[in-house]
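Please read the structure below before turning to the comments.
Of the protein chains in this complex, all but one are displayed in their positions.
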Amino acid sequence: MNETSLLVSLPLIAALVAAAWPRAATITGVIATLGNAGLAVVLAIRIGQGGAEAEALGGWAAPLGIGFAADGLAALMLVMTALVGLGVSVQVAGAPLPDAGRTGQRTAFWPLWLATLGAMNALFLSADLFNLYVTFEILGLAAVGLTALSGTRTALRAAFDYLSAGLAGSLLLLLGVALAYATAGRVDLAVVPELAGSHEGRVALGLIFAGLAVKAALFPLHFWMPAAHSSAAPEASALLSALVVKAAIYVALRLSIEGGAAVELLRLVLAVAGAGAMLWGAWHALRADRLKLLVAHSTVAQVGLIALAIGLTTGARDGTIWRAAALLMLSHALAKAAMFLAVGRITEELGHDRISGLNREELRPGAAEFAFAIAAISLIGLPPTAGFVGKWLLLDGLIDRGAWPWVALVLLGTVLSAAYLARVVSRCLRGGPHVAPGARRPAWRAGDAAALGLATAALALGLASALPLTLLDATLT
Amino acid sequence: MIAVPLWLVPALPLALVALSLIPGARPVVRALVPVAPLPALLAALADPVPAPVRLDWLLLGTEFAVTGMARVFLAFTALLWALSAWQAIRLLAADAGRDRFITCFLLAMTGNLGLLLAQDIAAFYTFFAAMSLASWGLVLHAGGPAQMLAGRVYISFAVAGEIALFAGLSLGAFATGEVQLAAMASLEVPALATVLMSVGFLVKLGAVPLHLWLPLAHAAAPAPASAVLSGAMLKAGLFGLMTVLPLGSVAAPESAAALAAMALTGLILAPALGLLQADPKAVLAYSSVGQMSLMALGLAAALAAPEAWPAIGPALVLLAAHHAFAKAALFLGVPAVWASSGPLLRSAVIVGLAVPALALAGLPGTTGWVAKDALKTALGEASFGWHVWLGAALFVSSLGTSLLMLRAGALLIRIEARPGTPRDVGLPWLAMTGLVVAGLWVVPVGSVAPLTASLQDLAPLAAAALLAGLFVAGTRAVGLRLAPMPPGEILALLQRAPTSAPVLALPAPPRRGHALVPRRREPRLPRPERGALAILTVAAALALAMAVTAPEPPPQSQATAPAG
């Protein structure tokens, strides 16, 4: 067994353990998450130094067997998942015990999270379409579980919507994969250009992309997402928004790189949908009056930006734009997770999450608000965060291509994101009479560590962008 | 004579300014103010002249030297400042704002003395500005409405003059590539630069129509300040003009005519307006306008006839020195009149004041007569288009001055005594009167040729006396009185329109700031039915789009498994 197999098996085994033995769930979960992080880092270092590697499970080589391939992009996603997972785990594991209402939630959290983690790791390492479909199924179910975790009425309703949408997406995906197999006789990722050569193959690709669009909550198929992400527990929202959505985006990126010029039309659709998402999400975020809803809509907008970047890649291996997209995914994951965790803390402090009630007199803004602000800076794309470097590279690539309308759209999206995030950040520094009656400092002051840590990571990543970017050089096509 | 390092001339008053920042040291400063111009006096009287001083680190590189006619200017300026300072500290001994006054006084003194020594543009401009701006404080000192008006007018003119001077010096320095002040008179300096510099100096000199500030400021300032304003600072304008105008090199008939027009207007306007004033200090101020116009006329003549400059120059310096002493004596005499309560003392003071007054009017035997005669002789040597008018102009000047002196005397006799005035304010006045008599032999003007008086020289005085007598008799006969003019000439006619008081109103209702956030309403989250429809539509559309677009030809090289 090497890291690749361990990365898939360890979380899944740990999930079973945690589910079977709830009293040891926390410790199992923490150890598994830590171990996973270690493995991901080791793998990333090895790939960064030695280049991509592939492994055929059961000794059957592609195009027939279940292949695992670990290259730079996959390693980056693995590390991203591991880091965000670590932050969220710290938050969940460290929550004070006396909070009786949440104990059940916590034990249920671990198996679901570990299953999510395992599914995501498998997804990133998969080298064929069918594998991807399977991992999507596991991921979708675990994610619905995470959504429903808080047990509230709205959460359950949102989870049901999520489940339905996820199933529809999976069906489309399955249909596409089946059609692809029927057309080309194989399902490894390198089949994409071949698929694009025939009518049936093209339909298959179209269906796969439609499925991915549902899973990624891409405009106009995002309807399930704001409700799901805003009604789940903050820790679950962090995972859903930062990671789960990325799975579909990752596949879309993979397919566009593999497809090259052959999937030009799909990329165009992706870019247009991304632009639509960016504007739509921003508009709703501007209008949102609840904090979590704002953050959830911001995810729609940010995913749109990433989709736009993916849609505008030229498919070339040495292109700048897809690197930018990968970097934006990474930075969005860190920042959005930090933001949801911070929102959780703020909600806990104030007893509500209405934006109009965020100003306070007695309670001075603390670490959570600070983490939120840093995350916001990264999402807007201001230096020195990774979001800034990502946007810089994106604009660089777009200008290189002379794609000025897209440059204008990206800038517009930036302005809008600044506008809606400033609504929150400025409230945090405003005095005034709107102090919520339930306002109190949570007893557990160290609880801000996870949010602050993730936000700082997003900030520091800007200065260390060379690391992920060199890792991406080891990406296969 | 003690050899005074030249840097001490501006440094001593500046040191006193610095010292006055310490509250405890202020009595000492007050006592030392009259001594502050002493280094300047010593430098002016030293023989040979003190060695030049170069201070490269100061400003843009500074040089101090006593050159040519600056010596005379330095001598009478220093004397004037010393005696005025003496009177100022006595007159304002009980004044609440005396320390403020003394600070401004010292700064203006620094500027006035320093500009006579500065050899480079930056230092000259610095001292000139220090003098002009610090004098603002002298004008404003008493703080009444008259001072407000005078201060506003003064500072407007001063700043405008400064800026014109700055612009002119910049242009001149750029054209010549020199930073020496002396280079500003060279022929390489563009005409615009010379005009701008001259405007700056003419404001200071009080040439019509740039004189509007002068009567207001002289009337508003305390008497010792008026004495230095009129006696010393106006001369700085003359000094500047004599430095920057290309005198004695080429004939500039147009400029000469323009300057002469200003001067002649001044010669006529000054007595005309001055006679209508009710304040003796304003009358004296108009007399200064007239006298300075006379000096401007001399400059104009020299511009028209460069060959006459060697004669006109010394005559102008002589006139300047004479006017400085006489006018300062008159201004310093005003507090002496205030202090004289008894009729006997009052008469004695008025008699004493007659000395400078007659000197100004050019009574034979006085310094005024000597100076005017020198100018007359010098102008007589020049010959150009309008020189025939010069004699008439000189006569008008003397006549006007004489009338103004009579008017001032008449006003001073009736002036009310101010009981609070200390008696010893008369001492500096007496000293100054002494200088009126003997001043030209104290300051190094060179040899003054002995003159013989002729009866003709009495003509202006006699004419003035006759006119005044006729006027008084005439008004008495028809029972009329002269209504004094409001101060400020045409500025008095211009008044600020009354501003309507703001209407009291409630503040506007606060606007909602969130322009980007429209109506808030509960967002409707679509249910799965709608979502399913959307998914199907999108999927179908995508598949259809892919299906109808032309497929790409299969790739040439068969893609291999993603093995590294």
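In order of appearance the chains are A and B, and numbering begins at 1 in each one.
Rule of thumb we're sticking to: a contact is a pair of C-beta atoms (placed from the backbone, for glycine too) under 8 Å apart; a residue touches a chain by one contact, two chains touch by 3 or more.
Please note the rule applied: contacts and distances are computed from a predicted model.
Here one chain is missing from view; checked against "Peptide ABC transporter permease", "Universal stress protein", "Lysine-arginine-ornithine-binding periplasmic protein" or "NADH dehydrogenase subunit M", UniProt names that protein "NADH dehydrogenase subunit M". Across the entire complex, the residue among A:Leu129, A:Ala371 or A:Leu469 in touch with the chain not shown is A:Leu469. Of the candidate positions B:Pro5, B:Pro27 or B:Gly61, contact with the unshown chain belongs to B:Gly61.
The chain not shown here is touched by just one of B:Ala146, B:Val159 or B:Val442, and that residue is B:Val159. The residue from B:Ala70, B:Val153 or B:Ala173 that touches the chain not shown here is B:Ala173. Residues of chain B in touch with the missing chain: 21, 56-61, 100, 122, 125-126, 129-130, 133, 136-137, 140-141, 143, 147, 151, 155, 159-160, 162-164, 166-167, 170-171, 173-174, 513.
Listed by residue number, the positions of chain A touching the unshown chain are 364-365, 370, 377, 382-384, 388-389, 391-393, 395-396, 399-400, 407, 411, 414-415, 418, 422, 426, 429-432, 462-466, 469.
The rule we apply is simple: only the chains that are shown with their structure count from here on.
Distance between chain A and chain B, defined via averaged C-alpha coordinates, is recorded as 76 Å. Here chain B touches chain A in the complex through residues 514, 516-518, 520, 523, 525-528, 530-532, 534-535, 538-539, 542-547, 549, 551-555, 559-564, going by the rule given at the top. Remark: chain A residues 51-54, 61-63, 67, 69, 71, 127, 158, 160-161, 164-165, 168-169, 172, 188-191, 193-194, 196-199, 201-203, 205-207, 209-211, 213-214, 220-221, 223-224, 226-227, 261-262, 265-266, 269, 284, 286-289, 293, 419, 423, 476 touch chain B in the complex.
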